[in-house]
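Left out: one protein chain. Kept in place: all the others.
Up next, chain A:
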Amino acid sequence: MSNYIGKPLSRVDGVAKVTGKAKYAAEFDAPDLTYGYVVSSTITKGRITHIETSEALSLPGVLSVITHENRPKIAWLDMSYKDQDAPPGSPFRPLRDNKISYSGQPIALVVAETFELARYAASLIRVDYREAPHETNLDTNLHRARKPKSGLASLLKPPPPKPRGNFDEVYAASPAKVEGRYSHSPEHHNPMEMFASTVVYEKDGKLTIYDKTQGAQNSQLYVTQAFNMSFSDVRVISPFVGGAFGSGLRPQYQLFLAVMAARELKRSVRVTLTRQQMFTFGHRPATIQNIALGADSNGKINAIYHDAVGETSQFEDYTEIVPTWSPMIYPAENVTLDYKIVPLDVFTPLDMRAPGGVTGVPAIETAIDEMAYELGIDPLELRLINYSDRNMAEDKPFSSKELRECFRQGAERFGWAKRNPKPGSMRDGHNLIGWGMSTGMWEANQMPARAEAVLTVNGKLRVTSATADIGTGTYTIMTQIAADTLGMPMEDVLFKLGDSDMPLAPIEGGSWTAATVGSAVKVVCEELGRKLFKLAQKIPGSPLAKAKWDDVEFVDKHIRLKQNPAAAVSLQQAVDQNGGAAVWQKSTSLPAMMKQKNYSRAAHSAVFVEVMVDEDLGTIRVTRAVSAIAGGKILNPKTARSQIIGGMVWGISKALEEESVMDHTIGRFMNHSLAEYHVPVNADIHDLDVIFVEEHDDIVNPLGVKGLGEIGIVGMPAAIANAVFHATGKRIRELPITLDKIL
């Protein structure tokens, strides 16, 4: 029965958030809390020759300054620092030695009785360095590009498939060709909440840690390994996360430093990073791509070349799936792909909303638009000519793909048919109007997860799993699933997450949480239901005594016969039968690999955008955008729509605003504040529209959901770039499209 699934319900955590009661990592209190402030390196590469802490330490109330010189012993092996999202290589260890590997590297932690004092004392620390030359420029280091090392991460991010057919020959003979170089600048996640950890030092030396993370158990694993502690001595709690977008997939250095200080001082410590320090770990890597497409005169694309070179750090091989998107979208017979990385003196890049997808897809989707102009075919028509129900990167059919319907409904809503293809042909005063479109795509994965469900003696359901809600709505949709599975009102269901003590769940990323944890919640509630059914049958004179599991349904807090609703036992009666104890179930949900392995699973979108470009000033506004989504079953249209709109604004941001500007002379991101790192504000946003296309899929997971965290952003940048071309006749292949590139 579905009373809640599919309904546009308000969030269960909404009231806590509008009243200021939702607590984030830096907001948990502890007796005698101390405050840590991080000192960051001012050079990019070299050695610390001297670090002078005496002046800071002389201030009353300053408790400690921890540096590489006096830090306590920490784990020796690289293995001990590998978190669940660690790429192959040697993870960064804060305060390991005097070596500086990137600008802004944490080099000391000052701990004091107040935040203000710690911050002031940090300003008194004097550091002498011996500088070494650094390399931070991807463009000038392309000759150093190499294949990434493979490791565990390669399972989720496989290298591009081997060439198929004969690209060179077919391309050379193609009547229509386009070729281009596409690039984008590094970007930082910049969730609104800064990274913070409050480490509560308990009397027996155990730690309770409130951490900003996308995986409480990932942080727990990291702390236990790095500090050689047992799992039972480290509990990580993270009920609310003020946005993360991938930045919380790895434990960040404030966690390490806060734990180190708490153990050293035997006191509770809070470390919060500054916004400037939010630019000193993990970013979307600058990437340069080359694409060449060959088509016949009917528009059929026969040859695809797509390569990409991304940056990584000197210590880990971060990778993304980039060129592979081309054959995932377009079924050419002759395909050559390549992916390489260049190690630079920066921190290891980090998955950022639609990692790789919003890099590769905008490049191919811009190239397709170029091909449409080359052939004189409407861009939508060209995409339909090259439509495929098979993913040619894996040579498998899609489990479902309603992209054609996305094209149809999106185009209709937008009014695409009225488009005059000629660039510069539409205007409003001195604003040039441009219409552009793009396809979007994102994988629909499912991971194993566990959940626990308890029906208490007073008939309330409590479900837990150690996942996270970074704002996406996990609390709400899990409550809906649990309530519907057991036929209970949502008010009687409490779903809790974000605690390492809870049943195992993977880090919350890749848009897989709804599918992964949702399936675990469904399974555990079903299995709890079976237990309740058995109890109900044991009640003397039970109307269900002879019933089979398949004969019953859970409705209105009752277990009843499908054929005879009057034959019912209430859930309360079933629990009462359990001898005064709650009824309890813990279950695991595993992806149905046998069923899934023959299919490619992905969400799709069709995006249509209108831009207005001021002829004189070069300013670009996205005045209208329609995103039609094929994302499987929509559990909650309200939270779902908000995810997509948020993603669309990220797409606008990526296309027009966001860029971390590196000064290669000093090797530092220069615009490391929200004053200079541009993200859209309210006034930048105009009309945004979302369509969810019906899509049924029983292969992807038992719920038929595909996850919506990322699909909203993927199609936007190319749609905007293509609209800018349509408005101005200028093909900008370098994101973001700032006005200097237009004028």
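In the analysis below, contacts are C-beta pairs under 8 Å (C-beta built on N, C-alpha and C of every residue); 3 or more make two chains touch, one makes a residue touch a chain; residues count from 1.
Definition applied: contacts and distances are computed from a predicted model.
Participant: Considering only the chain that is not displayed, what protein name does its UniProt record carry among "Cell division protein FtsX", "2-ketoisovalerate ferredoxin oxidoreductase subunit alpha", "Carbon monoxide dehydrogenase" or "ABC transporter permease"?
Facilitator: "Carbon monoxide dehydrogenase"
Participant: Using the definition of touch stated at the top, determine which of A:Lys177, A:Arg275 or A:Lys557 touches the missing chain.
Facilitator: Here the residue in touch with the unshown chain is A:Arg275.
Participant: From the list A:Ala22, A:Ile385 or A:Val454, pick the residue that touches the absent chain.
Facilitator: For the chain that is not drawn, the touching residue is A:Ala22.
Participant: What residues on chain A make contact with the chain left out of this view?
Facilitator: 10-11, 13-24, 26-27, 29, 114-117, 120, 190-194, 240-243, 245, 272, 274-276, 470-473, 638-639, 641-643, 645-650, 673-675, 679-683, 685, 688
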